[in-house]
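One structure is given below, represented as structure tokens, and several questions about it will come after.
Shown here: the complex without one of its protein chains, the others still in place.
As written, the chain order gives the labels A, B and C, with residue 1 at the start of each chain.
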Amino acid sequence: PPESAAPASAAPRAKGEPAIRKEHAHRDHVVIRFAGDSGDGMQLAGMQFTTESALAGNDIATLPDFPAEIRAPAGTLAGVSGFQLNFSSNEIFTPGDEPEVLIAMNPAALKANLGDLAPNAVIMVDKEAFTDSNFKRAGYDNNPLTDGSLDKFQVFQIEVTRLTTLALHGLGLNNRAVFRCRNLFVLGMVSWLYQRPIESTMSWLENRFRKTPELLEANRRALKAGYNFGETTEMFASSYEVAPAKIRPGRYRNITGNSATALGFLAAAVKAGRPLFLGSYPITPASDILHELSTFKNFPVYTFQAEDEIAGVCSAIGAAFGGAIAITTTSGPGMNLKAEAVGLAVKVELPLIIADIQRAGPSTGMPTKPEQADLLTAMYGRHGESPVPIIAAATPSDCFECAYEAVRIAIKYMTPVFLLTDGQLANGAEPWVLPDPDKLAPIPVEFAKDPKGFLPFARDEETLSRPWAVPGTPGLEHRIGGLSSENLTGNISYSPANNELMVRTRARKIAGIAREIPPTEVFGDQDGGELLVLGWGSTFGPIREAVKQARGRNQSVSHVHLRYLNPLPSDLGETLRRFRKVMVVEMNLGQLLKMVRAEYLIDAFGCNKVQGRPFKVSEINNRINRSLEG
Amino acid sequence: PPESAAPASAAPRAKGEPAIRKEHAHRDHVVIRFAGDSGDGMQLAGMQFTTESALAGNDIATLPDFPAEIRAPAGTLAGVSGFQLNFSSNEIFTPGDEPEVLIAMNPAALKANLGDLAPNAVIMVDKEAFTDSNFKRAGYDNNPLTDGSLDKFQVFQIEVTRLTTLALHGLGLNNRAVFRCRNLFVLGMVSWLYQRPIESTMSWLENRFRKTPELLEANRRALKAGYNFGETTEMFASSYEVAPAKIRPGRYRNITGNSATALGFLAAAVKAGRPLFLGSYPITPASDILHELSTFKNFPVYTFQAEDEIAGVCSAIGAAFGGAIAITTTSGPGMNLKAEAVGLAVKVELPLIIADIQRAGPSTGMPTKPEQADLLTAMYGRHGESPVPIIAAATPSDCFECAYEAVRIAIKYMTPVFLLTDGQLANGAEPWVLPDPDKLAPIPVEFAKDPKGFLPFARDEETLSRPWAVPGTPGLEHRIGGLSSENLTGNISYSPANNELMVRTRARKIAGIAREIPPTEVFGDQDGGELLVLGWGSTFGPIREAVKQARGRNQSVSHVHLRYLNPLPSDLGETLRRFRKVMVVEMNLGQLLKMVRAEYLIDAFGCNKVQGRPFKVSEINNRINRSLEG
Amino acid sequence: MASALTRKDFISDQEVRWCPGCGDYAILAAVQKAMPEFGIPRENIVFISGIGCSSQFPYYMNTYGFHTIHGRAPAIATGLKVTRPDLDVWVVTGDGDGLSIGGNHLIHVLRRNVDLRILLFNNRIYGLTKGQYSPTSEVGKITKSTPLGSIDYPFSPIKVALGAHATFVARSIDVEQKHLGEMLKRSHDHRGAAFLEILQNCNIYNDGAFNDLSDKAIKADHQLVLEHGKPLIFGKNRDRGIRMNGMRPEVVTLGNGAGESDLVVHDEQNLSLAFMLANFETPMPSPVGVFYATERPTYDAAINRQLDDAKAKQGPGNLRTLLNRGDVWDVN
Partner (left out) sequence: MASALTRKDFISDQEVRWCPGCGDYAILAAVQKAMPEFGIPRENIVFISGIGCSSQFPYYMNTYGFHTIHGRAPAIATGLKVTRPDLDVWVVTGDGDGLSIGGNHLIHVLRRNVDLRILLFNNRIYGLTKGQYSPTSEVGKITKSTPLGSIDYPFSPIKVALGAHATFVARSIDVEQKHLGEMLKRSHDHRGAAFLEILQNCNIYNDGAFNDLSDKAIKADHQLVLEHGKPLIFGKNRDRGIRMNGMRPEVVTLGNGAGESDLVVHDEQNLSLAFMLANFETPMPSPVGVFYATERPTYDAAINRQLDDAKAKQGPGNLRTLLNRGDVWDVN
């Protein structure tokens, strides 16, 4: 068929030596990174290869690495976009420390990623992109492919551009259009290399390019050409097989943290039987939650792009007053701006979720990079005594459960709740076993109805939460506000004793949520041991992997990962005390660390990183070893 | 003279019995409270009597108690305004727990304050204000003067209104104007009762009413009439003398915390030789600082009433960029709004002072009432790792030194600094030994000038602070901003390692300020003992008084009061460890408590109050006793 | 049943706590008087305010009420109205709350045309915080924060609203109970964001700020009462009017050479005319009444229409289907 003609001719194969004869080597896992210019479509290639690998039954973890928000000129280091995938036949928890395979579409992509590679890694480059002008843009004085600087790697120089052009010959596309198909060629090639069926990508292309048949054809050809090239070229002595992992059965789907967050909120609203309202102002890396929820209008979901973060949270408070499931989403800078309104929600006791997709700070910081330094501002970032529950997600798919749980608690306790994720969870993807909607925890919503003896601040004996009395209910007309107000009636009150009662009651209400927190799970030595590694949020992967490895080395190391950060689990203190040492791993300067030290007076110490990058497993491993020696 | 005629005839004295014959009893201290309707001028009477007592050489402490911001209808409880004064011949630290003397200008004033009085206290009322309509307004079913409910007090019923009217007879003032002179009559009467010369009040009246001679005359007459009434009436068997206290020599002046804060900022600007810029948005109880600074224009002082708190702090940051001493003042709600901009100042490292005059929260709370619940939001109320020094004032006059010190540190370390006071310090007054401007610590300001090798983020080796390079300096053109930026140059940088270096360097810079903090002073057992009471801010008075009393009872109780809350003094840990127990007294639910527990792993416990009212000495005493038993 | 309501039904049990003589009392009275006429059940009425003396308003209305935080009422009201279009939502704000800290939310809610009635009590001062100047205070005003007089040029709330292209912009006066009642009715009947500036006397910190317009003796010479389709006439003897001189308006005395036919006729639908009127400064009279009124889709209606359309097209949302969307695979 014409498609295969091109590559076939492009890489003439030694006579009478059919491709089928190539060997299959085996690997139990592979860490591969696709890198290129922002315009090269590496995110797409990476995502599709992830899907193929997931469909092939591997366990997977991914790490996209976007350039800064500013669009850099093509070919420069600042413009490099990367996507890393770790696919394995065993359970894995991280995208991997060091890529064993790098696809570099231009010199900048090579230069930007070289430092991260494993020794003797495989590097595949688009030979034709290695031009003098591109060297200059990337800041290379001479050609890295020839100056010996890559000697300790296995370099494959492939004429991706030419081969793609050949494959698309006759379609009458302009160079730019052809150029933009290179990622599919590469995807095809890699798919062959790891024996991935390309059908799923084919069908994905079909509906992606439904409206533009010529582009559909072009991309298909490029994909096939790449696949056939792998099969026919002599460059690759063998392909590799990564056997399926033994993973929990069920229906899977690949999901990013932001999508999971959006779905979690939606699911909660559906279960609560109330409309969802999102009041938000765009900010990286939170914006995609707004984007995704705005496509669920029929559920119904209201999305309101406000004039700023303050209006975002305030509109949500208004919606909560009216009985909607009220959400606001943001990142660091927006957290400051929402603080005053969150304090109002604390005082009037209305349900509200503030999702903070943490990014590297302080101030504008590094908007596209992850960090975990907003924990204490979630705890204390409001004037006065203003306690708010905090829940943090550990993995992309965990964002679904945490978003859902945040809504459940907000409604049950009539309180604002913080949901903390970060830029890495937001954009990172992992396979997710689809939950059965019927099996999700119920979220009962009962609006006050009966005027008889109605008091807006009378409380449920167990939860201490007040009734949700929404406008439109005859006979329940009442006023709420931010001034100190009287117990039960909510009328303005300056009584000293009443003020203390109210402040302490709200504090007790939030502390009481601990009742609901499941017993702390210890991965490792249940009855205690030498070292406990304590974490929260997106550090889950590297911590769990490192602890697994440590235990593999027969070290007495265990792992506890917190989902509930305020209140803390009631059994946490005794759990921590079962270990001789407690190390708190965080992408900040030690925030959970401060909390547990103050709470339990345990001399815990920190393992911290503030580089806008996730921990490497090796970094945690080293600290584990050092602390076991010390 | 005509003035004295009135009262003379008003209270005919028993023949041939000259007033001079009245005895003088002695007291070592008196706690008196003036109370009346907002319109009755009790604050003024209290302030003037305070001045008279100060001039008489007593040690004094005052506690004004304003009604809520909302103006309540005349005669209602909500409209009652009070002013408490404790004047003594010994050193005192608080306005006193329980007034021994109450002046009540109407039934509401009586009802609102009765609960606070000492057993057998003296109550002086304006008899004529005790009318049925006023009883209704105050919520009295029957006349408290006659229903026996005041039996355990010594009640003096005085015809203040009639006597004042008589005294002003012939001046042709309307009733309202006459009525508004009752406070001066009362002041005169009390002045006689405690043998206070009224000259200072006379001269105060003179320049107050310079432009309205008829009012001047009216007030003088009322004052004298009151004084003479005291002397001539048979109600008072004797007058009282409170001998001068042995207090530190010097020139004194009565000062409120807000005035002291304004003067402290001004003094610092003068010493720094730079203009002062205040960017602020009005908010109770901080507004008076704006009001006062706006009268110092000739120094020069720029005051800018911004459109909101964000513009307030941002304008200050702009002024700091230009080389001014930049201040912003606010209270609780404004703290939230300023957070994002403070984070910017942290990142770009510009000097800035944020003064938070704390009030009762959360949310709008009780705007006119004090609290100490903004400490942790000052510590952590910003996203990302964003450390800011915190200084807190202990007494009204201490606000001067703390404001001054805040500016000194901000400039020396090129950092924003929080100054925490509260509503009680803001409006409370105490005698203040005027500082000698020449003896104030120097505040050197050196702008960068030399283009050679200029780097905006090169650092001083000791302080780690960067140069202050202001626009207008040839050759130093540079750009600063909130994005993560490169060491030394300040150019945008996304380098992971550089980001960590910058975050940690800023943290070290702030931590390093501990070098400057004087050794912690222990009031009591230097070498440690049973119980240490730890406090900060306006709780100084009641704590010190309580600890003094406890030591009087031979209890091993000591007191440490912190001015520097971030960083904490480097010797604090060891100091605390010298005591078997540490009790942290705060008007919140335990914020400094959390900090010291996390920092020193000491099992300190809290003594907390969130009633929008200062601690009573007795409240702390009780906790001291309980904790010594327990 | 709702129509059976009387003024009393709208008086809450909370003690009114404004200063004696405050203009807010008159406004409260007018609103409580007008409410029954609208025939809306109490439970469907919500008053939302920010912070300020004016913003105490909701406590005194026996409806649902929310006394929020400084300047944010329009944003909170937006979230409520959008999700609860069945409610009749009122915003009460002041010149500080609505134009100083809350200016941005105000212009955005007007731009979006959310179906709210917005009452801005303009006393040209900060009352609650005891007398600092506000964004509507005249230049040179001596206040606690401006001992030498304020130096910033004030906003005209009407001009700001027109600049944001609000769909209904009107002005009335606390003491003009009849006119105020009419304006409240017009505001209520308007579909979309109705902006009503109410000149209000703060007798404690800015007494007499609007004497020109409220003092019976002289007001006729200073008030220009706007009526749609009527020529612009004012004056005690209604003998003065507004005429165009080229592109600029001028005051003429009727009779000598100028007749009614020469005068500008008020047209509520002419935005530029409205702005010209809002721009009147002495010696021109001060207009009161409806400056501008037009129809534009309301934000709340539009967003709910989008939701309905989506539902009509895609059917009611189904969680299970949504979850199964896209590339899924089974592991057994």
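Convention: a contact is a pair of C-beta atoms (placed from the backbone, for glycine too) under 8 Å apart; a residue touches a chain by one contact, two chains touch by 3 or more.
All values reported here derive from a predicted model rather than from experimental measurement.
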Where the missing chain makes contact, among the chains that are shown: A, B, C
Per the touch definition above, residue among A:H29, A:R162, A:R251 or A:H291 touching the missing chain: A:H291
Per the touch definition above, residue among B:F34, B:F49 or B:F277 touching the missing chain: B:F277
Of B:F49, B:Y140, B:F236 or B:F296, the residue in touch with the unshown chain: B:F296
Of C:H67, C:H108, C:H179 or C:R240, the residue in touch with the unshown chain: C:H108
Residue, one of B:A326, B:C402 or B:L576, that touches the chain absent here: B:A326
Absent-chain contact - pick from C:K159, C:R191 or C:K311: C:K159
Positions on chain B contacted by the hidden chain, ascending: 51, 54-55, 57, 200, 204, 247-254, 263, 266-267, 270, 275, 277, 279, 296-302, 304, 306-308, 310-311, 314-324, 326, 340-341, 344, 348, 434-435, 437, 470-483, 491-492
Touch list for chain A against the chain that is not drawn: 69-74, 76, 78, 281-284, 287, 290-291, 294-295, 297, 303, 305, 307-309, 333, 363-364
Touching residues (missing chain, whole complex) on chain C: 100-104, 107-108, 111-113, 135, 148, 151-156, 159-165, 244, 247-249, 264-265, 267, 270-273, 275-276, 279, 296-297, 299, 302-303, 306, 309-310
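Note that only the chains that are shown with their structure count from here on.
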Pair joined by the larger number of C-beta contacts - A-C, B-C: A-C
Centre-to-centre distance between chain B and chain A (centres being mean Cα positions), rounded to whole Å: 49
Interchain centroid distance [CA atoms averaged], chain A/chain C, Å: 45
Chain C residues counted as touching two or more neighbouring chains: 51, 67, 69
Residues of chain A engaged with two or more neighbouring chains: 340, 344, 348, 481-483
